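In what follows, a single structure is set out as structure tokens and then discussed.
For this depiction, one protein chain was excluded, whereas all remaining protein chains were kept in their positions.
Residue numbering begins at 1 within each chain, and the chains themselves are lettered A and B in the order written.
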Amino acid sequence: MARGNKSQIVAGRKDKMSVSRVLLYLVIILFCVIVIAPLVIVFSSSLRNPDNMLSPLVLFNEFTLESYVAAWSKMNYPMQLLNSFITTAGSVLVVVIIATMAAYPIGRIKAKLARFLYFFFIAGLIVPSQMVIIPVMQMIANLGIPRTQFTPMIMFITCSLPFSVFLYAGFMKSVPVEIEESAYLDGAGLWKRFSSIVFPLLKPATVSTVITQGLWIWNDYFYPMVFVTKKAQYPLPVGLIQFLGDKENPAQWNILFAACVLCALPLIIIFAVLQKQFINGIAAGAVKG
Amino acid sequence: MGKQTKKVRSLRSPVFNKKMYWFILPATAMFLVFWVFPLLQLFQYSVTNFNGVNANYDFVGFNNFIRIFKNGTLPNAIKNTLIYTVVMVVLSNLIGIAVAMLLNMRIKAKGLFRTCAYFPALFSAIVVGFIWSYVYMPGSGMIAGLMKLVGLDATSFNALGNYKTALIAIAIVEVWKSFGTTMIIYLAGLQTIDESLLEAGRIDGCTEWQLIRKIKLPLISSTITINVILNVIAGLKAFDYSFIMTNGGPGKSTQTLMFQIYQIAFTEKKMGRAGAFSVVSFLVIILITVFMLYFLNKREEEA
Partner (left out) sequence: MKRSQEAAENKQRVTLDYIWTYYKLPILAGVIALAIVLSFVVSALTRKETVLHVMLVDCSASEDGAYMGDRFLEHLELDGDKYAVNIQTNYVFASATTGTLAFTSQSKFSADIGTQTLDVCGMLEADFLVNADADCFLDLSEYLTAEEQERLDGQLLRRNGQIIGIYADDLPGMAASGSYQSQENRGVLGVIYNTPRLECALAYLRYVAGL
């Protein structure tokens, strides 16, 4: 803040509303409009009656919640919302815990083994998750793990590990070693040092992990579709897919759009509320790493 | 002083001792069991003629590998994937840096604009793909409608149906969804730049453009590296939009590496060959990633 003022004084500019600033605002607003345009169309279409076949370009020519009601009831929204929520929150929780645990030795020990493990995890980033699904299913069946609505969590956690470990390991550098050493001298055990000192200091990276991983886990349809068999256990994205229709029943656009909005709604709400932490979190995690 | 460095360097430091390796256990266990072993199983399939459904398969050596090189699908897939990746990485980073610089200036309602830029990232890939299918739809889609409004002839506009433009069209969709994250990372990087350096530059008489080139860009070079690497990896693995929007068509123009693997595995029912294709794809991705890392790190050191 002080820096900003100082430069204003030093530079001595008086360009509050000059042509260049107006142009700047114009460019930014235009850009934002282009970016949001498709979403606006989705939103306006979702507010129409399911039978309304007018070109969706005609914005906001109706205002009814019928499509939302149809989508809500057909999807069994509350159940799916709960499933999505528990699956995402649970997975993220486990990821944060075991990724920080894994990053602790990797970030601290300088031995070759630690470096190897670091690259070992990062190499997992390169593999796209859908490739290995058949062997994974066989592995899960061989281990005797029942296919419930929480089985996808196993895969969510496994696929999140590479990126999370990468993030945390990078962030460990910014945790000063001296604090841990003095804690050791005070007699704190290894676990105590980790949980009371290192873990809280990793908070920005944790926020970053929660946001990036939570986002893709919430929106993922692949693993739930393959693992979950009962309709009542579906999370939101899977419920969304059923509106895509097939050859016999083509998609009903308005209801589909309403379902899209419903699916993204919780995220939008959370984002709006936690906006500042959101953006700071992603930034801090990545820049430090 | 010397005593402290000795403590950190040696493995026998009482603070950071070998007991810490226990901490990696849960993560490594999960990773090994549910990721590495299945991957090895996939590699095993690549030297068999497993067809995906029937468990009676035989070992066929390197037949699968020879086949995929011979019948030309591999080069096509690699070419498409590379074009897609390049377009996506370049556009995403250019737009990300530009918007980050714009939003870093002293303007009001920064929060609102940043939210707008990040919005597309919140939606699921299916939703995004679907919305953009509609945007690109010839005749009554959003772009066609706008063209009609302005008086342009919209009948020849068919982005997704055209061999040459389909790939770029879906790359643009990926950019639309992901530039928000890129932009935010750049914003953070820009905010670590010391304002006094910029002031010194201005006093010395540099123009804004020179300021950007000589001061800002070099200082955020590590941010650029991270973003480019992450985007490259994401681009090489790209897969969703080929499915959601064009299903590989028209012809073979939007078949990326991963899409091709799916085709071979399920449509042609040759899981073994798909496994071989996967092995080759991983090698390609690893090579490109390592190459980029090396190249960018050198750039970083120079800057």
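Assorted remarks:
We adopt the following convention: a contact is a pair of C-beta atoms (placed from the backbone, for glycine too) under 8 Å apart; a residue touches a chain by one contact, two chains touch by 3 or more.
As the structure is a prediction and not an experimental result, all values here were calculated from the model.
Which of A:Y104, A:F194, A:Y221 or A:F271 touches the hidden chain is settled by the complete complex: it is A:Y221. For the chain left out of this panel, the touching residue among A:L65, A:A188, A:L201 or A:I241 is A:I241. Considering A:V69, A:L93, A:L185 or A:A272, the position touching the chain not shown turns out to be A:L93 (whole complex). Among the residues B:I126, B:L236 or B:L257, only B:I126 touches the chain that is left out of the figure. Against the chain not shown here, chain A presents residues 86, 89-90, 93, 130, 133-134, 137-138, 140-141, 148-150, 221-222, 225-226, 229-231, 241-242, 244-251.
Seen across the whole complex, the unshown chain contacts chain B at 51-56, 125-126, 129-130, 133, 240, 242-245, 247-248, 262, 265-267, 269, 271.
The working rule: only the chains that are shown with their structure count from here on.
In whole angstrom, the spacing between the mean C-alpha positions of chain A and chain B is 16. Residues 3-4, 6-7, 10-11, 21, 24-25, 27-28, 31-32, 35-39, 41-42, 55-57, 98-99, 101-102, 104-106, 108-111, 113, 117, 120-121, 123-128, 130-132, 134-136, 138-140, 143, 154-155, 157-159, 161, 165, 177, 180-181, 184, 190, 193-194, 212, 215, 219, 221, 237, 240-241, 244, 253, 256, 260, 263-264, 267-268, 271-272, 275-276, 278-280, 282-284, 286-287, 289 of chain A are the ones that touch chain B when the two sit in their complex. Chain contact summary for the complex, chain B toward chain A: residues 7-9, 11, 14-16, 19-21, 23-24, 26-28, 30-31, 33-39, 41-42, 45, 52, 99, 102-103, 105-107, 111, 113-127, 130-132, 134-135, 140, 142, 145-146, 176, 181, 184-185, 187-189, 191-192, 195-196, 198-199, 202-203, 223, 226, 233, 237, 239, 258, 261-262, 271, 278, 282, 285-286, 289.
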